[in-house]
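The following block contains the structure, expressed as structure tokens.
A single protein chain has been omitted from the complex, and every remaining protein chain is retained in its original position.
Entry: chain A
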Amino acid sequence: MLYGLKIALRYLTASKAQTALLVLGVAVGVFIFIFMSALIGGLAEFILSRTVGDISHVTIKAEDADPPILISPDGHVLAVVEQGRARTATLADAATWVPLIETVPGVTAVSPQITGAGFLTRGAQVAQVGVTGLEPGRESAILDLDGYMVEGTARLGSGLIVLGQTLADDLSLRLGQTLRLQSSGGVSTVLTLSGIYRTGNGMMDRSSIFVSLPTARTLFALPQGVTRIEIKLADLNAADATALRIRALTGLDAVPWTDGAEQLMEALNAQAQTGYFLKSFALITIVIGVASALLLSTYRRRPEIGIMRAMGAGRSFVVFVFVTQGALVGLLGGLSGAALGYLALLPFPTRDAFRPGTLPMDITQGSYGLAITLTVLGAILASILPARAAARVDPVTAISQ
């Protein structure tokens, strides 16, 4: 229907100002749609990277088995292994699991760890701390320890300790000083302070300390195995599926970060819903705008429609002419709105460089194609009713108007 297209184009160009205004209106709707997509998407990204970016995406913990109990046939407890020295359950075969887990698609880092509790003493001062033993060379695999260093280095070695700034201030510690760390199991060792970090997480900066894995082995009397394997993924949202894969592959109890993060997921979901809501409104505005503009246009052109019908134009031709106008307005508005949206998002920092205090717009999440497609579909939908009304115009009354 080349000829129908020609007529539609002529009608649009005949009233340029009106068409331009209509296209602008559609473009604004598309702009809002894209802006919302980028904002909601960027916000989700931002919140996730803030809350989940520094934590393990999939975690394998050694199951803390119940203390072994010996029970007699008549139900009397004969013996209980006390918690204490024989404390920790371990992932004994970590050495074989780690390389295997590294081959799972989407896994970007694997960090075998030994964790436990201890006391840090410096002179007369004592602080209770959580101890994490990290494999040298993988210190920043999960938590970006390197990025949080304010003094010294994150690099761990035998006899070295890295701790938070709050703790360092509490104990008046300076780099190079020595201090004593005693594990909950009673093993104690002297360590040299080689790095001070600040994450901004108060709890962590006050009570988390890091040592090398070999040091942790001595402290917690674990000659082999680890207590925990932390895994980082390329895609946060793949955690559930990847955890299942790792579980199937190793038989270990791999837990995705989403377990126990229901509140965060709910918040993100609610935020996404708000986004859909606003985007739907933008689309509805477009549909109403196009529909009313076309309804007005078909009304104004009733005599012409009558003439065309008298000259042998079929009803379907009239429908085609007006639906094509709607589609063209949608396409033009969609393209210019998408271009405007893209240009408006350009000045915002990229997702890796979000700074607090600015809107975390993500230009890559503008949904440009979707915005244009939905707009064209919406505009076509909006024009069907006016077009059908136009096709039903009675040529006799239209011409004698």
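Assorted remarks:
To be clear about the criterion, a residue touches a chain if its C-beta (ideal position, glycine included) is under 8 Å from a C-beta of that chain, and two chains touch if they have at least 3 such contacts; residues count from 1.
Everything below uses one rule, namely that contacts and distances are computed from a predicted model.
From the set "Fe-S cluster assembly ATPase SufC", "Sarcosine oxidase subunit beta family protein", "Ni,Fe-hydrogenase III small subunit" or "ATP-binding cassette domain-containing protein", the protein name that UniProt assigns to the chain left out of the figure is "ATP-binding cassette domain-containing protein". For the chain left out of this panel, the touching residue among A:Ala17, A:Ala124, A:Met311 or A:Leu346 is A:Met311. Where chain A meets the missing chain, the touching residues are 1-4, 6, 10-11, 14, 303-304, 306-315, 317, 395-396, 398-401.
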